[in-house]
Each structure stands twice: as structure tokens, then as C-alpha cells.
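With one protein chain withheld, the remaining protein chains of the complex are depicted in position.
Labels run A and B following the written order; every chain starts at residue 1.
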Amino acid sequence: MSQLTDIAWDDFRKLSLQEKGPYFRLHGHEGHVIIAQQFDRERLDSLGLLATRIRRIAKTRNGMEFLQGLLSHKRAMLYFSQPSTRTFLSFLAACEILGLKLGEVRDTSISSEFKGESQEDSIRSFSSYFDLIVMRCKIGGLAERMAWLLSNSERPVPIVNAGSGKDQHPTQAVLDIYTLQRSFENSGGIDGKRIVFVGDLLRGRTVRSLSHLLTQYRDVEQVFVAPAQLQVAEDIQFMLKTAGINFTLTDDFRSQLPSADAIYMTRVQDEWDAQKGESGKVDISRFCLGVDELALMNDSAVVMHPLPRREEISTAVDRDPRAVYWRQMRNGMWVRAAMIATIFETHEKIMEWAGI
Amino acid sequence: MSQLTDIAWDDFRKLSLQEKGPYFRLHGHEGHVIIAQQFDRERLDSLGLLATRIRRIAKTRNGMEFLQGLLSHKRAMLYFSQPSTRTFLSFLAACEILGLKLGEVRDTSISSEFKGESQEDSIRSFSSYFDLIVMRCKIGGLAERMAWLLSNSERPVPIVNAGSGKDQHPTQAVLDIYTLQRSFENSGGIDGKRIVFVGDLLRGRTVRSLSHLLTQYRDVEQVFVAPAQLQVAEDIQFMLKTAGINFTLTDDFRSQLPSADAIYMTRVQDEWDAQKGESGKVDISRFCLGVDELALMNDSAVVMHPLPRREEISTAVDRDPRAVYWRQMRNGMWVRAAMIATIFETHEKIMEWAGI
Partner (left out) sequence: MSQLTDIAWDDFRKLSLQEKGPYFRLHGHEGHVIIAQQFDRERLDSLGLLATRIRRIAKTRNGMEFLQGLLSHKRAMLYFSQPSTRTFLSFLAACEILGLKLGEVRDTSISSEFKGESQEDSIRSFSSYFDLIVMRCKIGGLAERMAWLLSNSERPVPIVNAGSGKDQHPTQAVLDIYTLQRSFENSGGIDGKRIVFVGDLLRGRTVRSLSHLLTQYRDVEQVFVAPAQLQVAEDIQFMLKTAGINFTLTDDFRSQLPSADAIYMTRVQDEWDAQKGESGKVDISRFCLGVDELALMNDSAVVMHPLPRREEISTAVDRDPRAVYWRQMRNGMWVRAAMIATIFETHEKIMEWAGI
């Protein structure tokens, strides 16, 4: 099995995402979590089972004590140089469930970066004090680079990518898959479903990653509903074509509502605007979900959203049983706990626990 | 018993504070802590006993281990969008004493709020990952609104109001009552005492809440000493009149010193200035406590202050045994621990613990 210690950085970075996937293992088992392309269907399925197991164990006090004892001797660093309260808190809660002690750097203005330190040195510092680094940053590819760097250092601490530039947000993609698994657990699973993505599909990295993961399921149709300026990028379309996936691009949201099994709403990602404010000019009113749109949907369909939302989902939708975005958010905590448990090889202990 | 699930928001918000009080219970026991009006004398007395009990148990290592085991399976979110180091640290320590794991958002500039999320959605997010939310904000009534929202959601997580706008800071008021209880425990308790409030009584929410709670004690006289521009607001005066309480407004501080049982000093709350700097024009030199004023006070009287202070209490006063404001601050930690223990129904376990 290849590892990052076997390859020079300049060779590694030229690989395709598909080729990079297997390299992120550490010590012969799951190590860094950097890109969605690491996750094949088998791994997605076992993570889903583990997440459900953790969720159930956590319901009792006895179970929580078991979970909190698993990694209480480990310390995790949450390094969020790009702000995200939700992802941050979700990882924090996941770590706390497993008993990890925490350190955090959220506001880089208070870090020693003002003293001119390189990102590489900062990460190596974190690896000196912690056993796991969860990092989120604006720079695409940085998590990957850091995984390579640490793998080739004296302390090869695992890195979990909590969002890296416009490209990758693998844990979000896996929690989305888990939410689909749970939503369709009584209707044959994800295979054969029709998934409709809506909104800013150009810059939403969660859509990119999820679209990729869905190619691992049989006969899943992907529909991309967006204004022309925000339609899904060509590399994703190319990836889908190459994988032989049935997909559709459209700007007609209403027409897609009756046949959707899942509607995945997204907000306009204007923090990525090249010039401030250009997103304001896009009319997204036709890409919003309210009670009228809800009425057109199938009874068994679900509405998802990575959150935070703005006006693209009306709050009136919240109480509809098809609105699963709050549950989706909580799923993130369980999936991240499952991933971290796997990194530290405690997954079997969890699956075998006799307390429930 | 009424709960927030039984009433529409538009009906609830029109109720008087007195009427709102009973609604904050959850699952038939103490739930949200939102307004001072929730606390009747019986509850204040039992919280005081519990706080004292926790304080004593915490003195030994064995006791601390007992306390830290009580809620170690729970997670609390400290959401302070209005800054307050003291209240924040006090809640943090209270949670740590009871073993709760913590998450925090203190600086809203690093939260996802910049992505345009509503306060409602932020709070629902927190409720997805945590079992308790302690919140402090500049917006009056927000904690109340959020308590209603969560009570009517799938995860009715309790909210503790750590300061909401200019109106309410109920845990501060309860810790002030506890400090008075302790100060007068050998002199007949709070009943019949003369409490003198001094300083910016218009905008100090602690004074408002404490003034209300004192109406539950027999024959307590309340004296309000302030420059005319900062004298206590008319709604408080009206509340006192309605309750038949003996109270006095004055701007003559010195005349009140000999007869006071407790002097409650406050600082000018200029962060609430409508125009920046208007408070600077008020002459507060006559509303300060130094060694000269101390000399006029009764030997058994106490000096309180919610802190932080500026020049209104001279540091020369600190070493006088009547200066109880440092103890008052530490009381906040015990009272908050008592409140949180009560919310999670561990108060009986604490009262019955045989370790001391």
C-alpha cells in the first residue's frame, strides 16, 4: 500500500485526485482525511454503520462514559484559519464525545502568524503538542500539502481536512451521504435515487464532493439547478461523463420538484466573489424553496442544506417532516466522531461494545 | 403547568414578565433560566442552600471528583455575542465543576454570522451539538425568544440567559441574593434590611433584576442613590409601588451610609450611551466609595459591586472586611453551578451526598 512517505511532494501533487486517494493512509490503516476521493462505497457504508452505532450508544449515560473513555489520552488541535462556527462546533463535539482533549486556533490574527511564520511551521508546531489536527483554510490544496509534510516528519500526526479552499470538504460530503443513507434506509438506500442540487453550484465545495461520492452508487441521477453564472463547473461535468453518470443541467427548479428524491439546497457563496458584490446581481429568487415548492414535492422526498442558509429555504419549511437539514447537521457530529474513531482504530471496540 | 410548547410566540411575548415566569419550565421541572421573575423566594432559598453545599463539597478532592462526575456526559455551549470575561469565566468554571464539556463562541466576527445566518438558526445549530446553551447578547428579549424556539423544536435544549440587552441578567441577580443571604446569615437574613443602590441605576440591568427579587423578602427598604440623569427607571419604581415596597430616590450618597445594611455600587454603563461619550459629562465623583465613606458605614454592613469597577470604589476599600465584592464574584460560580445542577435534576444527589 502506498503512503506519503513513499513519494516526493513534486510527484505527488501532480497525481489526479483519484490517484491521490490511497496515499493518505498512515501506519497501514486510515490516516489523514483530505479528499472525498479517499472514500469508496465500502468505506462509506462502514462509516455510516459506525456513526449510527455511536449515535445509539451516546443516548445513555453509560454509553457516553464508554465513548468518552476511548480517546481520553489523546489531544486534538482544531485549526480554523477560515471561519466556520458550525463545522468547528461539530468537530469539537465529536472530539468531546470520544474524550479527546482540545486545543484551538480560530482567529489567526491572534496567532504567531503575524511574526511571519510559514503555514508549514505552524502545522509542525501543532503536531508537536497534539495527536490529531483538524484544519480548515482558504487555500486550496493546503491540507494535502500538510498531510504530506507531517507524514514525512518525526511526528506523523493525522490531519482531517475540515474545508480546504474551493475544492474539498470531505467530511461534509460524507455526512451528506450518511444523511441520504438514513433518509432512504427504508426505501432501498441511495441506489437509483434522483438527487437535485440547487443554488450556487459553481462555488459550493460540498456539492462538488457529494457529486463525486454519489458516483459510487448505482443508477443515481444527478440534477443541477442553477442560474447560468453559478452552474456546476466543467470539471465536475467531465467527471460525471467519464463515470458514465446520468446528469442534467437546468435553470428550471419547479420542473424538478415532483421527481426528486432529495433536494440539496445551497446558498450563494459570495465570500468567494472575485469582486465584492458580483453575486448580488444574480437573481436567485427562482432557486428558493418555500411552502409552494414543498407542495410539489413527493411525500417521501427530503430537503437537505449544508447550512448556514439565507433566504433560499423559507423558515416555514422547517417543520415539514421532509426538511432534514437540522438532522443533517447533527449527523455531521456523528460522522465526524466515526471518522476520528476510525483514525485511532477504535471502531471495532465501538462495534463490539456490549453495553446496549 | 404551562410550558412554552403550549403557547404561540405572538401570544407569549405580550405577557408581563410576571406571567412569563412559569412558562420557562421544561419537561415538568426547572428548564430555561431567562428572567429574574422566574425566581420566587422558595427557589432562591433552595438555590442558596445548594450553592453552599456545592461550595463545601468542592473543598476536597474527593468532593470535586463527585461533582465532576455528575454531568460529565453533557456538553454546554457558551455563546457570548456580547463580551463579558467575568460572566463567561464564571459559567465556564461552574460547568467544569459539574464535569460538563464545553464549546464556546465569544467573538461573533469569527462565526458564520457573516454568512448572513439568522440568530434563530445559529441557536438551533448550537442545540444540535450541545445539551445546554448559555447565551449573552445585546438584544433585549432574544434569550426569551430562543427559549420559545428551542422548546418548540425537536431538541428542546435549555437556555440560560447570561445577560440580555438592558433588561435581564437573572443569574447575576440570584448571585447577588446569595451574597446577601451569606452576608446576613447570622443577622436574621435579608428580611428587614436596608439596601442602598448607587451609581448608574438607569442602565445597570443587575440593579433592575435585584430590585425585583428583593420584593420577595419582608420589610426590605430599597434606596436608589444616583445623579438625576442616571436614576432608576420608572418601570422599576412602578413595580416597587405596585408591590407596596418602601423605597427612596436621592442623590445624597453620604446621608445613606450610616443606615445601610448593604451598599450596592455600580459603574457608569457607558457602553449603552446613545451618543458616544454622553456619560462622560455626568459628574459621578459624589457617588464613589472610599475610606472616608467607609468610616461612616455600620460595622456589620457590606459593600457589593457586580464588577468590573472603575473609580467608583477605591482599591483602598478592598481589604476592609465589609468589602464582599470579591467573594460576591466567586459566589457567582457556585450559584451558577447550583442552577445548572438543578436544570439537569442532579440537585438531590448533591444534597444527599455523604462524602462530607
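The rule is short, and it goes like this: a contact is a pair of C-beta atoms (placed from the backbone, for glycine too) under 8 Å apart; a residue touches a chain by one contact, two chains touch by 3 or more.
This is a predicted model, so every value here is computed, not measured.
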item: Touch criterion as defined above, residue of A:6, A:19 or A:117 at the omitted chain; value: A:117
item: Sole residue of A:5, A:18 or A:72 that reaches the chain not shown, by the stated touch rule; value: A:72
item: Chain not shown, touching residues in chain B; value: 61, 64-65, 68, 83-86, 89-90, 92-93, 96, 106-107, 267, 271, 307-310, 315, 326-327, 329-330, 333
item: Touch list for chain A against the chain that is not drawn; value: 72-73, 75, 77, 101, 103, 105, 107, 109-118, 120-122, 124-126, 128-130, 153-155
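In this section, only the chains that are shown with their structure count from here on.
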item: Centroid distance [mean C-alpha coordinates] between chain B and chain A, Å; value: 40
